[in-house]
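For this depiction, one protein chain was excluded, whereas all remaining protein chains were kept in their positions.
Moving on, here comes chain A:
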Amino acid sequence: MKLYEFEAKEILRMYGVETPLSVLVMPGDDVAAKVREAGLEPPLVVKSQVLVAGRGKAGGIKLVESVEEAVRVAEELWRKPIKGILPGALLVERAVPHEAELYTSIIIDRSERRPVVLASRYGGMDIEEIAREKPESIVRYYVDPFLGLRGYEARMVGKEIGLSGRLLNSYASFLQVLYRVFTALEAELVESNPLAIVGDKVVPLDARIIVDDNSLFRHKELVERRRVEQRGEYTEWEVKARSQGLPFVELDGDIGIIGNGAGLTMATMDLVYHFGGRPANFLDIGGGARAELVKKAVSFLLEFPKASKIFINVFGGITRGDEVARGIVAAVRESGSSKPLVVRLSGTREEEGRRILEDASIYAYTDPVEAVKKVVSL
């Protein structure tokens, strides 16, 4: 779950980090009144709250010199999609004069199987860009997951990016808080970029947190507290699928794809592409799917407008062919849709499945390559 900038900053404040004075503006709010109530004085920054990286470059962050200008810019930002996404809220923040910008994030390094701190004295760009332009400036510091980030380690990182004196201590405290947030929220990523140098202190001008979806059962408060509907992370159909518990990713093509298991479903997409077709989606029914779930998945793609035809590729292990077949037949019967459907069925209870499908006039292929060629040619 990606958190909005304003949510990430609220969390940092809860952990004692000083962030620039700001006010959240919701659709329909009187921007001027809100700004005045919050006691904000220009210059201000008006920021589109969208869950995509690279907002600044896409025109989602504007510096303004007066409240009137803030109102005008807000009008503009409400209507301005950032990478295709309209904001759910705007953040109006005090513009903080600063000397320099740093980059700091914490992620989990898969190969080392440890958290790693990434820090650079060149902030304001994304890490990819920094890695390309100033690779030598990136400090990578691995953290012991049992001990956490200790004070002297945080100071070492600060030292390595060239900080000293009281500024170094301010940075080290900030980094330790960031690490506490990272573990407390079970985050995949916590980031502050740019992290501004203001006198002898660091101040996060932006903050980003991505929480591991698998850990959300322990962080219900994040979901419950959410005031701005999730936008930008998922398309309309992805949101619909998620509400039904279907692992679905929307793509650009026209062939609807269902597979069992993430690997096989991806391989099915690749195979379609290999034979000249374009997948419209990724939809994995997982292991051991019962007829009811298969029906739900097939019905979903029958309604999904981008999929003009559907390819179902199942290799039964725990998943039973007869259950799959029953699900497909039920979905087709109920929807009355005439979308072409190509099925490949192999593995456990393949014969029974095939019979059930054939009774409903659906032919099931055994060979996935033949099946793919068929669906591409339709």
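As a convention for this text, contacts are C-beta pairs under 8 Å (C-beta built on N, C-alpha and C of every residue); 3 or more make two chains touch, one makes a residue touch a chain; residues count from 1.
As a working rule, contacts and distances are computed from a predicted model.
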item	value
Protein name (UniProt record) of the chain left out of view, among "Hydrogenase", "Cobalamin B12-binding domain-containing protein", "Succinate--CoA ligase [ADP-forming] subunit alpha" or "Dihydroorotate dehydrogenase"	"Succinate--CoA ligase [ADP-forming] subunit alpha"
Residue, one of A:S48, A:T104, A:T265 or A:S299, that touches the chain absent here	A:T265
Hidden partner chain, touching residue among A:M14, A:I318 or A:A360	A:I318
Which residue of A:E99, A:E128, A:E221 or A:E236 touches the chain not shown here	A:E128
Touch residues of chain A, complete complex, unshown partner	108, 110-111, 113-115, 126-128, 145-146, 183, 186, 188, 212-215, 217-218, 247, 249, 251, 259-267, 269-274, 279, 282, 284, 286-287, 315-318, 346-348, 368-369
